[in-house]
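Encoded as C-alpha cells, the structure appears first; notes follow it.
Rest of the complex left out; these chains stay put.
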Amino acid sequence: MSSPIYGVVPPVITPLTSERRFDEESNERNITRMIDAGVHGLFVLGSSGEVAFTTDADRERILASAVSIAAGRLPVLAGVIDTQTPRVLEHVAAAERLGADGIVATAPFYALGGVDQVEEHFRAIRRATDLPIYAYDIPVCVNGVKLQPAMLLRLAADGVIQGVKDSSGDDVSFRFLTLANRTAEKKLALLTGHEVVVDGAYMSGADGAVPGLGNIDPAAYVRQWNAYRAGDWETVRAEQDRLADLMTIVTAAQGLTGFGAGVGAFKTALALLGVIATNEMPAPVRALAGAEVDTIAAILERNGLPVA
Amino acid sequence: MSSPIYGVVPPVITPLTSERRFDEESNERNITRMIDAGVHGLFVLGSSGEVAFTTDADRERILASAVSIAAGRLPVLAGVIDTQTPRVLEHVAAAERLGADGIVATAPFYALGGVDQVEEHFRAIRRATDLPIYAYDIPVCVNGVKLQPAMLLRLAADGVIQGVKDSSGDDVSFRFLTLANRTAEKKLALLTGHEVVVDGAYMSGADGAVPGLGNIDPAAYVRQWNAYRAGDWETVRAEQDRLADLMTIVTAAQGLTGFGAGVGAFKTALALLGVIATNEMPAPVRALAGAEVDTIAAILERNGLPVA
Amino acid sequence: MSSPIYGVVPPVITPLTSERRFDEESNERNITRMIDAGVHGLFVLGSSGEVAFTTDADRERILASAVSIAAGRLPVLAGVIDTQTPRVLEHVAAAERLGADGIVATAPFYALGGVDQVEEHFRAIRRATDLPIYAYDIPVCVNGVKLQPAMLLRLAADGVIQGVKDSSGDDVSFRFLTLANRTAEKKLALLTGHEVVVDGAYMSGADGAVPGLGNIDPAAYVRQWNAYRAGDWETVRAEQDRLADLMTIVTAAQGLTGFGAGVGAFKTALALLGVIATNEMPAPVRALAGAEVDTIAAILERNGLPVA
C-alpha cells in the first residue's frame, strides 16, 4: 500500500466542449498548469469533477487522461462515488485497472440504513482492493450523513482507510479528529476540502487541502502549504485572506446554488484565464453567462489573475 | 404515449440468492402472486427494488425479467434512478430497449443546484424518450429536495410528465396537488407511496397507490382499491387499519433504519410466506435474523397470513 | 380530571388593534361566532394564537378573555408554550388560576437535550398540575423534535398526558399512534392540526381537529365532524375538498412564510368577513396588504363566504 497523501491535492474540474463532451486538451492544460505550480496530488472524479453527472464510460476516459498526464509525477486519486456498495465496487475495479494511486469514497447514499451500514460499506471496499482508501465526508451530498470521528479512527486502526477528505463544514469535529489522530498508531492523512479556511485547518493540524479553488490559483495554495511547513503563519494567513477574496467568484451566479454556482464559477474563471476552452456545464445545469461572467472577471483581475 | 396508470402498482422488491445474486425464480413467484391478486401495474427498480444497490447489468436483468413475466398483462414501470441527467438518460435508453411501459425518475441528487436544475432534469428526460414519465417525489433520498406542486403541474401542462409517485410524506402538499390537478387539462396520475395511509390519499383523490407492503398482501390493497371505486369507505378504512398493523413488521429490525429495516422486513415476510427463497439483502446491508424474524412471523400470523 | 376533549377545537387567533394591542371586542366576536357554529372546544395561546409573540401579561389577558366568553359552554385549552420547564410551569400556574380546562405543551425547545429530557419535561408538568395535559407535536417550531408514539403512549399509560395535538405533518406516524391508542387502557384524545387533510385523519381514527382555518369557517368543520360521526364519508370528503380550496388563502402572501403567511391570511380573511377589526400582525411580522388581500377576498367569495 502506497504512503498516505499530503499537501495540496486539487479536485480536478472536468472541462467540457461546447457539445458537453469531455475536453481532453483543456484537461491537459488545466492539470499541467497545476503540476507546474507544484501541487502534491490530483483528485479526479470528485464532486467538483462533476462525477455525479458523468457516465461510466466518461469516468474511465477522465481518469485515464489524468493518469496519463500525471505520468507518475504525482499521485492521482480517483473518486469511486456512487449510491451503494455494489455499484461503488465497479468503480473501484476500474480505478485499479486504470492505474489510480488511491480511491475516494463517500458514505453510501440514496437509501439510508444507519451507521453500521456506513461502516460496513468502507470495510467491503477494503476487501475488494489494496489501494489506499480516502473517506470523503460530505454530508450535504449524502442525505446529511456525517462520518463520525470515532468510526473513522476505528477504520484507520483496522487498516481499512488511510485518509479522510473533510468537506463536512464541521470544523469542531475536524479538530477533535486531528487531535485523536495524533496519538493513533495508524495515522490518517487528514485533508480539508474547505478552500477558504485552510489556514484554520492547518492550525488544527491538517495534512493537506483539497481546494476546488486550487484549479484557479494552484500556486497560491502551494505557497500557503510551504509557509505552513516553515511555520510562517503570517504568510499562511495572508495567502488565505487573498484566496478567500478570490473565492467570492462562487457568489457571482444568480439563481443557481451549490454545484451550479461553485463549479460554474471555477470553470468560468478557468475559461477567462485561457486555461480551458469553455465554461460549459453538464446537463441539467446551465453555464454562467453575461453579468455573472463579468463579475468573475473583475474578481480575478483584482486578485492579480489577468483575464486573457 | 400510453395512458396514465392507476390502481395498485406495487414497487417490486428484488429477491436475492444467498450469494446476493438476483433470484429470478423467486422474482417470478413474487410477481405472479401479485398479478394473480389483481394488481394494476408493477414498478420495478424503485427504492424498495433496491435500485441504488444494483449494478447496471443487474438492472437490465431485473427489468427484462419483469417485462417477460408481465407479458403484457399489466404495465411495467421502470425506475431510471441515478444521480444526474446524463447517467439517468442511459437508464432511460435501457428501459425503452427492454420494453418498459413507463419510467419513474426522481429529482437529481448528490450535487445540489436549485429548482431550475430540477425542472430542466425532467425536461431533458422528456426530450430523450416518448415513454410516459412519472416524477418520483422522495425528498428523504434526494437531499431533501421536494417536488413542488406548481412545478409538477407546469411539467404536466407541457406534456413532460404524466404522473407522480408521492413518497414525500407531505400529505398537505399532496392534497393541494390533487386539488389543482382536478381542474388541469392534462391530468397527472397521482399515486401515493405511503402504504399505511392510502385511505387518506384516496380521500384526497389519489389515482392509486405504490405500496411496498403490496408485495406482502397484494390482495388486500386490491380489495381496498375496489372498495374505493365503489364508494365503500368503511371497507377502505377497515382494510387500511389491518394493513397498518401488518406494516408494523418494519419496526422489527434492531439497529437498522430506513431501507434496511423496511425492505429487510418485506423480504423476511416474503421468505416466511414461502414466496421468495431468502431474505438476503444487498451489501452493505445485513439481513434480518433471529428475534427480528420471529417478530415478523407473529405479525403475519395475527393478520391472517400463515407462515409456511 | 375532566374528560378528554373531542371534535372541532379551533386554535383561536389573537386579534390586534392597529396599535398592535389585544383587541378584546374583536376576540369576543370571533369566539362567539365559533361557539355559535357549534365548535366543541377552544384552544387559545397556540401557535396560531401568536403565543410566541405575546408577553406574559397579554397571555393572561387573552386567556381570561376566552374563559369569560366561553362561560363554561365549552372547554378552553390554554397553550403554556415556552422554552423549558421552569418557564412553562409559570404559564401552567397562570392557566390554573385563570380557569383553563386543560393545557397544551410542546417539547422543550431552544436548548436540545435528547429524548429523556423531553419525556421528563411532560412528567414535571404533570407533577405541577391536575389539569389535563395535551402534548403538542410540532417539530417545525421546536428544532425538529418529533414526539414519538412510543413515548406518548407511555406518558398516557402513566396518566401524564390525556391527549395529543398533532401538527407534525407525519401522517404515517399518526396512523401508527391511532392504531396503538385503540388498544390502550388509558386512551389519548388524538387531534390533528392539519386543516386540509382532516378527512384522512378521521380515516385514521382521529378524535377531532384543531384547524386554524376553523376561525374562518367553523361551521364547515362542524358539518364535517357530524358527517364523520354519522359515517357519511362522502360528505366528510366533500367538505374537505372545499376547505382545502379555502385554505389556499395561505398562499396569497408574497415574501412571507410560515406563521406570517398563514396567520396573516387568517386574520386578513376575518377582517374581510367583518369579524375582527384589523389584520394587524405582531412585531416583527408585517400585515398582508394590497394584492395579497385581494387574492384572499376572491378565494373567500368563490367558497361562499361573502366579503363585507
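Just so it is clear, A, B and C label the chains in written order, and each chain counts residues from 1 on its own.
Everything below uses one rule, namely that a contact is a pair of C-beta atoms (placed from the backbone, for glycine too) under 8 Å apart; a residue touches a chain by one contact, two chains touch by 3 or more.
Given the structure is predicted, the values throughout are model-derived calculations rather than measurements.
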* Which copy number describes the whole complex, given 3 displayed chains of the same sequence? -> 4
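The definition used in the following text is that only the chains that are shown with their structure count from here on.
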* Asked: What chain is most central when centres are computed from CA atoms?
  -> B
* To do: Report the inter-chain centroid distance for chain B and chain C in whole angstrom, where each centroid is the mean of the CA atoms.
  => 35
* How many angstrom between the C-alpha centroids of chain C and chain A? -> 49
* When you check chain A against every other chain, which residues touch at least two of them? -> none
* Asked: Inside the complex, what are the residues of chain A that reach chain B?
  -> 47, 50, 52-56, 58, 81-87, 90, 108-114, 116-118, 120-121, 123-124, 140-144, 255-260, 282-286
* Structure fact -> Interface with chain B, chain C side, in the complex: residues 169-172, 175-176, 179, 194, 196-197, 199-201, 203-205, 231, 233-234, 236-237, 240-241, 244-245, 248
